[in-house]
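Missing here: one protein chain of the complex. Every other protein chain is in place.
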Amino acid sequence: MADMDNVIKCMARQLRDGDIAYTGLASVPAVLAVALARHWGVNTWFINVAEIYEPEDFIITPSSGDPYSLINGRGFVISLDAFDLARRGQLDVMFFSAAQVDRRGNMNLSVIGNYEKPRVRLPGGAAAAYLYRRARRIVMWLREHSRRTLVERVDFITAPGPTKQGPHLTICTPKAMLEFDHVSGELVLTGLFSGVNIDEVINNMAFKPRVREPLSMLEPVTDEELQFLGRLDPSGVRYL
Amino acid sequence: MADMDNVIKCMARQLRDGDIAYTGLASVPAVLAVALARHWGVNTWFINVAEIYEPEDFIITPSSGDPYSLINGRGFVISLDAFDLARRGQLDVMFFSAAQVDRRGNMNLSVIGNYEKPRVRLPGGAAAAYLYRRARRIVMWLREHSRRTLVERVDFITAPGPTKQGPHLTICTPKAMLEFDHVSGELVLTGLFSGVNIDEVINNMAFKPRVREPLSMLEPVTDEELQFLGRLDPSGVRYL
Amino acid sequence: MARNKLMSINEALDLINDGDEIAIGGMSFHRNPMSMAIAIVKSNKRDLALVDREPGLAFDLLTISGRVKRIRAAMVTFEHFGIAPGFRRMVEGGEVEFVEDVCEGVMAGLRAGAYGLPFMPSAIALDSDLVPLNVKRGIWKVTKDPFNDQELVVVKAIRPDVALVHVHKADERGDVEIYGPKYEDLLKIQAARKAIVTAEEIVSEDYFRDHPERLTIPGFMVTAVVHSPRGAWPTSMYGYYKADYEIIKKYFDSVKAGLSIEKVLEVFTHG
Partner (left out) sequence: MARNKLMSINEALDLINDGDEIAIGGMSFHRNPMSMAIAIVKSNKRDLALVDREPGLAFDLLTISGRVKRIRAAMVTFEHFGIAPGFRRMVEGGEVEFVEDVCEGVMAGLRAGAYGLPFMPSAIALDSDLVPLNVKRGIWKVTKDPFNDQELVVVKAIRPDVALVHVHKADERGDVEIYGPKYEDLLKIQAARKAIVTAEEIVSEDYFRDHPERLTIPGFMVTAVVHSPRGAWPTSMYGYYKADYEIIKKYFDSVKAGLSIEKVLEVFTHG
């Protein structure tokens, strides 16, 4: 069992009955989170960048935009329609990852280092500069819980963090769960994976978050869930 | 043979090879003009408010928006797409009629009399306030060549006449053809149906148009053309 | 998986509130939501507003129902029968307020509403006499293109309370197929806060999985589904039935003759 399976379970836990959820490119963990929530019986609507509406089954490939990866849909819903839905305030859940996220919830998918002469040119933020603010709830995953990813101030604000009005932002990492607190305007620590020490969580971040007591204990993935994820993603794209 | 058959022929003469033409609601004469031009072998693209793309045949009903009236199309092209085409400057020919048109080419489909307390509340201008300016060429038909329809100043400008930049405006009436002259900014008389006297044309208008010499002689509909129109419109909707 | 949205026409009627603005689907004499329109006429709804681009029979019938106080459209015509008879009677008589719009305005307003944007630029001719009127009504503004300073008309978003659209097929989740002409019905459904579809046929769960290319509207955009065979009659339903122009002519003549709404409704019951 790898860390990403726990992260996917933490993401899946954010979905509720009736949600309309969208997944973008390079988002296999998000597709698997939707699949896992449905496997538990959570009744969500699923639209995605592959434009296959309400697939019945999944076979993960290296592309979450692969229309062959989403099996037996009920139709095609194009991304323009999904984005319009979000602009009308009706998209419940959008998933993102980022290279950096900071204390204020700002996220960076643009560059590491200076914008004009970057150390690393990242792929760009795609929908973030808009959906990160316009979806009702954001579920973010980080592959790495570290001072590199959880920074005091992002090198570049591809998308600004939530405002006091919204949206709700939850971040799932291999160690913990953080949420944006609308009163303080900062990320707070709200959950830990069992067996993870709180100091280990905080020492591996470049800023010290407040802690919302009582911290919830995040359940690790079960054998049955792992088997389910393994059936959908036998080649382990989620670990890449 | 009724006047409208000649008007339809005059309208059909305005179509050229390669034109993209659109017809709107309450526009059976325009649909028949497109059909007649195609019958002559003019190679036009035909889109319409019924949203039937490139019909192969026609059976006229009281509605030019009737999808059953346009037979065996190559697909469905919605009006939004047609209007976008016009906004991009690519719609070649749009057909209109009007309750009044004036010296400057302004047209009225809104009210006769005062706007707030109209003598007659007309149906409204539909696409005119935009397509009348944005199509490349406007072909207008009038059922009546009279001081009532060809006025000095329309009671209400539903759509303003062409500017010096365009579009080209041709008006076919039961007696004559008028065109907008981009130098003088006025309608000029450019054609007469054979057998019609020029004084009869001008005396039946509320303004005196300049005459562009030499006046073209408009050919009346032939027996064969009449038979063609009668086959498409056996109940004579074009005369209503 | 999703909640079952199938309901009776009377349950759907309960979704409409007094004072609501209602977008009417279809066009002219084609795919009008007639069964819902007749149900509204027979209800006790009040102070409704209607919006459509090129409306026809359903819109005109609602206009004379006494339940509508304001209408907005670009052209209200009965085509080769004449000006829409109820529209003409009620607007000339001052009984219904008419917001005269243009195709470009309704399309732009519906696009802005459907896209969740506050307004939409347009190509409405600046020197139409409608410009000052609709600026005064607060639905248009004359502004400048921020890139080149040229003047243009922008149109405020249209966000109707309800959209009524008659469709070919729907399942109980609200997934919909419309075959053939669509008009602005997708925009209406997206722009509206509630979408009520009446359907010729209710199809099973499997229909759209078996024919994914036939999905026109996904279920999450739809509030209610009503099974309504021949629900567009006497307007046409492309692929199913043609317009019944005799009935439409009877309606036209009855309204022109000044008959009461009860008498006018008989045109449809004896059809």
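In this document, chain identifiers A, B and C correspond to the written order of the chains, with residue numbering beginning at 1 in each.
By our rule, contacts are C-beta pairs under 8 Å (C-beta built on N, C-alpha and C of every residue); 3 or more make two chains touch, one makes a residue touch a chain.
What you see is a predicted model; the values in this text were computed from it and never measured.
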Note: the excluded chain touches shown chains A, B, C
Answer key for A:55, A:125 or A:209 versus the chain not shown reads A:125
Considering the complete complex, of B:84, B:152 or B:200, the missing chain is touched by B:84
Answer key for C:47, C:95, C:127 or C:145 versus the chain not shown reads C:145
Out of A:14, A:44, A:158 or A:173, only one touches the absent chain, namely A:158
Listed in rising order, the chain C residues that touch the chain left out are 112, 116-123, 138, 141, 143, 145-148, 150, 152, 154, 156, 179-180, 212-214
Residues of chain B touching the missing chain are 18, 20, 38, 43-45, 47, 53-54, 56, 72-77, 81, 84-90
Note that chain A touches the absent chain at residues 25-26, 28, 49-52, 61-68, 76, 78-80, 83, 87, 109-110, 115, 118, 120-134, 156-160, 237, 240
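Here, only the chains that are shown with their structure count from here on.
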Contact graph of the chains (line, ring, star, complete, other): line
Rounded to the nearest Å, the gap between Cα centres of chain B and chain C is 28
The distance between the C-alpha centres of chain A and chain B, rounded to whole Å, is 57
Flagged in chain A as touching 2+ other chains are none
The positions of chain C in contact with two or more other chains are none
